[in-house]
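In this view, the complex is presented without one of its protein chains, the others remaining in place.
This part shows chain A:
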Amino acid sequence: MKWQQVLVRAASLIGLVLLWQIVALIAKSDVLPGPLAVLYSLIEHTLSGELPYHLVITLARVAVAFLMAMAIGTAIGIIMGRYKQLDLVFDGALVLGLNIPALVTIILCYLWFGLNDVAAILAVALNKIPTVVVMVREGARAVDPKLLAVAQAYRVPKLVTLRRVFLPQLYPYLMGAARSGLALIWKIVLVVELLGRSNGVGFQLHLFYQFFDITSILAYTLAFAGVVLLVEAVVMRPLEDRLTRWRT
């Protein structure tokens, strides 16, 4: 069963690469280099040390912005889900936050806080927080009062209640928020780097764009996609399996 799944995933990836190769052969143009050319470019950029350098910087920004957005979004989401009055107060701001274009937040953060990493990460986190809030709030509303009553009847300390009774009911929502969160943050971090940083994958892509270096753009994209798949396979899926083991 497990192996079949791995096979299907691998086959679908190989199919995608084949399709790319075929289209590149038909196009026969500099605009769409084939997979092999991109792979050579990827190796070259990697060996020169420049791709790993920029990739690590981008990943660091992604990690910090992600953790910040998850922590703040989860806290606000729980509070809004549990307290109707506060939900009412902040709901308007939440809808606003959900609908402000990412670009506006980014530009404003740079203008207000300068062209630095704090502004960059803040801009990314601000873009993500509202969606985390919405998902976690949904989860907090669905928390079973009957299980909370058990914790209350047995005088379970507040922190233990949070960890063993409350949060486990939020895990599916937190996993959903984390997944969609990572996807969104990858994308926004690159824009932030393009607009106001002098390193990172986004900055490099901007450079290649100016030189019309499509092969390098695809090589960087490939490296990035590789990391995303790795994070999904090594962190997200095992984590989800662990947290939902009891359902089986």
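We adopt the following convention: a contact is a pair of C-beta atoms (placed from the backbone, for glycine too) under 8 Å apart; a residue touches a chain by one contact, two chains touch by 3 or more; residues count from 1.
Going forward, contacts and distances are computed from a predicted model.
Chemist: Name the absent chain by its UniProt protein name; which of "AdoMet activation domain-containing protein", "succinate dehydrogenase", "ABC transporter" or "Ubiquinone biosynthesis accessory factor UbiJ" is it?
Modeler: Per the UniProt record, that chain is "ABC transporter".
Chemist: Specify the residue from the set A:L19, A:V104 or A:A149 that touches the hidden chain.
Modeler: Touching the chain that is not displayed is residue A:A149.
Chemist: To test your reading of the contact rule: which positions on chain A touch the chain that is missing from view?
Modeler: 146-147, 149-157, 160, 164-165, 168, 243, 245-248
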